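As you look at this complex, bear in mind that one protein chain is not there, while each of the others sits in place.
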Amino acid sequence: MIEIASSLVRALQSGALYALMAIGLTLTLAILKIPNIAHAEYVTVGGYVSFYLINFAGFPLWQTVLPAFIFSGVVAVLSYLAVFRPLKTRKVSMFILMVASFAVSLIIRYSIYTIVAAANWGFGVKPKVVTNVVFRIAGIPITDILLMVLPITVVVTVTLYLFMIKTLQGKQMRAVADDPDLAVVSGINVDNVAVLTFFISGGLAGLAGAFWVVFTHAHPDIGLEALIRIIAASALGGFISYPGTLIGAFIVTLAENTVMDILNRNFGLSLALKPLMPMIITIVILVLRPAGITGLFSRQPRGRVAR
Amino acid sequence: MLVVDRVSKSFKGLKALDEISINIKPGHIYGIIGPNGSGKTTLFNIITGVLKPDSGQVIFDGRRIDVLEPNSIYNLGITRSFQLPTLWLNMSVAENLMLPPKQQVGENLRKAFFKKAWETQDMQLSDMVWQTLETLRLKQVALNKSSEISGGQMKLIELGRTMMSNPKLVLLDEPTAGVNPALALEIFKIIKEIKQSMGLTYVIIEHRYDMLFANADYIYLLNEGKVVSEGSPEKVINDPVLAEVYLGA
Amino acid sequence: MTKGISSYAVAAVAVIMLLAGLGLGALVGPSISPPINQTVTVTTGGQVVTSTVTQTSIVTTTLTAQAQTKEYTIGFAYELTGAQASFGNDMKDAGLLAVAEANALLEKSGYPVRFKTVVEDTASTPEGTVRAVQSLVENHRASIIVGPISSLGVAAVKGYLDQKQVVLVSCCSTAVTLKLPNDFIFRVIASADVQGKALSRSVLAEGFRKAVVIYRAEAFGESLFREFKKDFESAGGTVIGVPYQPDQSDYTAEVAKLSEEVRRSGPAETAVVAVSFQTDGLLILGEARLDETLSNVRWFGINTFRVPAFLPPQAPAEIADFMVKVSLTSSYTAPPNNPRYFAFLESFEKMHGRKAGPQAELGYDAAWVAILTILSAGTDAGQVLRDTVIPTARKYMGASGHIWMDEAGDRAIQDYTISRIIKEGDSYKWIDIAFYDASGNTVNPLTR
Partner (left out) sequence: MDFNQLISIIVSTANFYAIWLILSLSLNYEYGYTGILNFGKVLFFSLGAYSSGFLAANLANIMAGVSFDICSVEAVQLRLDLAKAVPQLPLLVFVASLIMGAALSAAVAYLLYISTSRIKEGFVLGIILLSAGETSRIVVRNYEPVVCGYHGLVGIPNPYTAAGDPTSASFLLSITIWVIAGVAFLFINKLTATPYGRKLKAIRDNELAADIYGKKPSHERRKVLMIGSAMAGVAGVLYAYYLGFVAADDFTSLKTFDIWVAVMLGGVGNHLGAVTGSLVVTLIDRGTRVLRVFLANLSIPLETLYLRWIIVGVLMLLILMYRPAGIIPEKSIKTLGLLRIIERIKREKT
């Protein structure tokens, strides 16, 4: 019982981080219809900003969060301006956007590789700041990361929600999500909305990366490694639902921790099969509940849209 | 020939079609009019199998077709065009016209290998396409990619595809939408020509009432998913319901 | 009629394009980087004249040639990107050190042979290894291949090398399935059974009869666990395994499982054994730090833990403190107080400006075995080299000890020194406490 409880706590901790990562993916998908695989790289960028500030400038973790947010946000906006905007004006299909985002992710990831190799930081290095146990409940360790990440996730979620429904920009974002053409007609500057969306989603990924790098290690592949979970979480939210993504992230980590724990305990399933969990979730969700998703992917003809 | 029998369809609680019934007899041109959202296109979608009705049935030549897939309905002889042209955009105009004919041997996976089996048919096909291109006056763009031609030409190809499929019943969804008046006239002229020469039956959704009233034999006026008036053009045009529907009076 | 022709014309064009493209690639490739063994370097006084000639032609030069230097290429195929990148880079650098040392010695003695290195990346995948080795053999005419780390990589190129008759000396592949005689694969590391025994005996020697092993679920970790378990159980112990998928960034669930198994088996009499590499090892230690049970048991690890990457300034001090707290005991592949080992560590740091990583001594020895093999054979003919490797290696005393190869070309005897981490003031230090005697399968304490 206590083991189950502690695996729940673990799921809560990484679930909150994955939620922050996945929200951005859902945002760009729902609002701009860009399936941005490079989203995972913004996590890595944020992670390395935090890693650099901690190890070479002596910052405490909480002070690295804002720089990581801004830096990743800027990288995300740059990738929008350089790649996605020109493609969007050409009205290419969603699939082409995804291929482009894959290329962007290659470029960002291997640029980070090059920088890390040139600066001799080493791969898979632990940052100087480490997680610590603040207190224990019945032997279950409660770490400072959990105590920082959980409130931040809640605050970010609520802020984002309020932003979306209260502010003009938020309303514009929703208008673009509903019907981009109509939004243009009603005088919304879609380009500004897109930049803002990219900044927020990249920033949130970077923010998650700042914590993630302390939780794990600094490696150019950390974003890639998280990608399947991000996709799974977003898929659980139907790729459009923002609260759904949040819950999805927790379900994914729950499956990886608690469900895997139960399977291991009762059926002797090897823990080495843990990475299967997000994959199986994705398949099951997509096969059983495709209806929530098909609304988003309207049957676009390939190439130019006749209109 | 085609009987739509008390068909209903709703989207998220919104009634698009409300127990609608329509009876189409061969050899005539039928017009369907009605304001936006009155369920005209939904009706076409149900007849061609794109949507399944919530209740009611569609009968074509004595056969119930609302349970069939679009491709089977097509093979029974119903073809349609779309309001927004749904061409095969990465293919040439000529190819777009070569696709509709039924029972092409060369389209069969197993027989495609044996060129002899389909070559003659493909040659005959090209003659048909040539004729259609002539009728539609589209020869100059025959080899262009269909995404690179004008909107009016796209509408013509939509029409051409219905001609190529050797149907019994043709449903045209706004064949002149977004087309200049001269071409619109031309299009209706072509429709009449084909009707005469091939003996087809047409059901046409159209916003240009003047042209529809001039060419159709029978009009259905739809509002909120129901037929509110029907009859000869003269009858419908003088029906006070028409003004009511359009002016909201 | 025209249709049929065009279909074949298309095919013909495709084939021509393929051949043209390949030819172009092949021509451009070597011309950018000329194959070295065809280059004859003539040293005259202080001036070096290099002219590219075919092997059979005679060098005619107006300068008075004092000696013709023959240059051999040693190809390094290492994991420079991908999951095992940190490992591979260390091995490569250790190998480069060996070649530099050899060249310095040869120059000093005036012996007219030099070694050149070409490094290729295997991307940590079997297919990448094949491509890397093919490039080394074909583009660069490597006489001998050194590397890769992973047994999967070695297995993937085995067929190719046997066919091309090129010798490969692997530093770190331990798979038992590659123990085949008469092939071109040689390994300067003992296959998993020896290391498993050494690890098992080092745990037994401290009086533990129960062990929980957390290990990488891949070829290396799994075979090591299997051999560990066999030996440990033969001595009356019980073993529980916790496998994990390597190359993840989150090991919380696995560490929790480890903790649970330790608690169930009794923390006081149970040893924790970690079979991890550098990156996953750091993550596991970092996570175990937060666990009460795991902070109060004894830990044992393989040689990968005994590297600077786990200690400040490269890693946070908390992890080193944890290692001290659990008296992490690790074995490394060298006989105790081996002067060559310490000389190697020193030279490595001098050459590359950083400390050597785990098992780097094996990368160094693999390169030396390759060098000595070529020197003893006096040729780069694959068949001759193959027959020369085993006798040469047997005469070689390396940084990792004596490399006595069996008939299958694998190291038969491996020396292990067992060391433990301690903290002295503010610095952390590994002290040697015992050595493993492979012939008697015993652990003997070191007495100074």
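The chains carry the letters A, B and C, assigned in the order they are written, with residues numbered from 1 in each.
Assume a contact is a pair of C-beta atoms (placed from the backbone, for glycine too) under 8 Å apart; a residue touches a chain by one contact, two chains touch by 3 or more.
Everything numeric here is computed off the predicted structure, so don't read it as measured data.
**Q** Considering the entire complex, write down the shown chains that touch the omitted one.
**A** Counting the whole assembly, the omitted chain is in touch with A, B, C.
**Q** Using the document's definition of touch, tell me which of A:5, A:78 or A:117 contacts the absent chain.
**A** That would be A:117, which touches the missing chain.
**Q** Specify the residue from the set B:80, B:155 or B:208 that touches the hidden chain.
**A** Spelled out, the listed residue whose C-beta touches the missing chain is B:80.
**Q** Which of C:74, C:102, C:118 or C:242 sits in contact with the chain that's absent?
**A** The single option touching the absent chain is C:118.
**Q** Touching the hidden chain in the complete assembly: which of B:29, B:43, B:94 or B:200 does that?
**A** Of all options in B:29, B:43, B:94 or B:200, contact with the hidden chain holds for B:94.
**Q** Tell me which residue among C:74, C:98 or C:156 touches the hidden chain in the full complex.
**A** C:156
**Q** I'm checking contacts with the chain that's been left out. Which of A:65, A:156, A:175 or A:231 qualifies?
**A** Per the contact definition at the top, the residue touching the missing chain is A:231.
**Q** Need a quick check: the contact residues on chain B for the chain that isn't drawn.
**A** Interface residues of chain B facing the absent chain: 48, 50, 69-71, 74-75, 79-80, 82, 86-92, 94-95, 98-100, 102, 104-109, 112-113, 115, 118-119, 122-126, 129-130, 133, 139, 142-143, 161, 165.
**Q** Which residues does chain A use to touch the chain missing from this display?
**A** So the residues of chain A touching the missing chain come out as 35, 83, 86-87, 90, 92, 94-96, 99-100, 102-107, 109-111, 113-114, 117-118, 228, 231, 235, 270, 272-273, 275-276, 279-280, 282-283, 286-287, 290, 293-294, 297, 299, 301-303.
**Q** For chain C, which residues touch the unseen chain?
**A** 2-3, 6-7, 10-11, 13-15, 17-19, 21-33, 35, 54, 80-81, 118-121, 125-127, 130-132, 134-135, 137-141, 151-152, 155-156, 158-160, 162-164, 175-180, 217-219, 222-223, 245
FYI, only the chains that are shown with their structure count from here on.
**Q** Of all the chains, which has the CA centre nearest the overall CA centre?
**A** The most central chain, going by mean C-alpha position, is A.
**Q** If you average the CA atoms of chain A and of chain B, how many Å lie between those two points?
**A** 46
**Q** Hey, how far is the Cα centre of chain A from the one of chain C, in Å?
**A** That pair's centroid distance is 36 Å.
**Q** Measuring centre to centre with CA averages, how many angstrom lie between chain B and chain C?
**A** It comes to 71 Å between the two C-alpha centres.
**Q** Any idea which chain A residues touch chain C in the complex?
**A** Those in contact with chain C are residues 3, 6-7, 10, 13-14, 113, 120, 122-133, 136, 139, 141, 143, 212, 215-217, 219, 221-222, 225-226, 256-257, 260-261, 264, 270-275.
**Q** In the complex of these two chains, what residues of chain C are touching chain A?
**A** Against chain A, chain C makes touches at 81, 85-86, 217, 242-245, 247-250, 252-254, 256-257, 260, 278-279, 282-283, 286, 289-292, 309, 314-316, 318-319, 354.
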